[in-house]
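One protein chain omitted, others in place.
Showing subunit A:
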Amino acid sequence: MLGRGLKRKLSDYEENMAGLSSAFDSSRSLPYPLKRQLVLNMCLTKLQTYKMLVEPNLHRSVLIANTVRQIQEEMRQESNQQPVNICPGLALSSHSYTGVESSGISLQLPSGISQQESNCCDLRSVEDPIENSLLIVSDDDMSSAISSILKDLDFVEDISPPTCLVPTGDDQPKFPENTGLKLEDDRQDLKGAECVFGSFEISNSTSYLKDLAIDDIFEDIDTSMYDSDFCCPPLMPPRSPSLATEEPLKNFPSCNSSSASNIQICRTDLSELDHIMEILVGS
């Protein structure tokens, strides 16, 4: 079925996890921190899998996120009480969660760690496969996993269509009032511009691209270097001051997008607006 999401074909990984969880259930000798680590990894893996779905299950995502929060809180309290036992250099970057590798999450812990780990808790009684299968997770990783899945669930737009106002004459166009719509800023602005020219076919076709989650289209492109702080300059095309209809474009906002793909779409849109203005003016 369309849009159902990916089906994991990680039979090895799944077998591994099934083995670990029955070890959790049956073994009384598993130390508590290890059990907790296992549960945490399972939670994070599930959240990661849900992120890959087009429409993650809200109920499950919230329950799992709460479990992660609970573990996070516990670990924070422990680290507050015993600062000595924090093993430095164990935190892995958040990029390790950008996708489930085909080899599963079986990462060998750096060899130097096992010494330090044994200071934190006695792992000598634990079988090797369990130890080697667990990632050490930082507080930041947990927070970012929770917020990213919940933020994703906010992409679901609330149902109440915006009222779209068309400009008359030289009046500056009003952007649609979004009663109850909770869109991200850049999308809202783009929609506003598109509403002004709503009757033009060109605008309507590009609006389809805007409404899709941009990230999905360009998923395989590494945009990490464009993340967070990248801000494109205001995109005002050069034009002759004689155009009386320049007015409507003044309010066209700068794109505050964080990825190169958004910028490309802004530029395309503006050059088409340019084209439309030329038609209107008849030059």
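Methods note: contacts are C-beta pairs under 8 Å (C-beta built on N, C-alpha and C of every residue); 3 or more make two chains touch, one makes a residue touch a chain; residues count from 1.
Please note the rule applied: contacts and distances are computed from a predicted model.
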Revision key, fill the gap. Of "Tubulin tyrosine ligase-like family, member 1", "Metaxin", "Proteasome subunit beta" or "Serine/threonine-protein phosphatase 2A 55 kDa regulatory subunit B", the UniProt protein name belonging to the chain not shown is "Serine/threonine-protein phosphatase 2A 55 kDa regulatory subunit B"
Exercise for review: In the full complex, which bits of subunit A touch the chain not displayed? Write them out.
Suggested key: 1-4, 17-18, 20-22, 24-25, 35-36, 38-39, 42, 54-55, 58-60, 62-67, 69-71, 146-147, 150-151, 153-159, 211-213
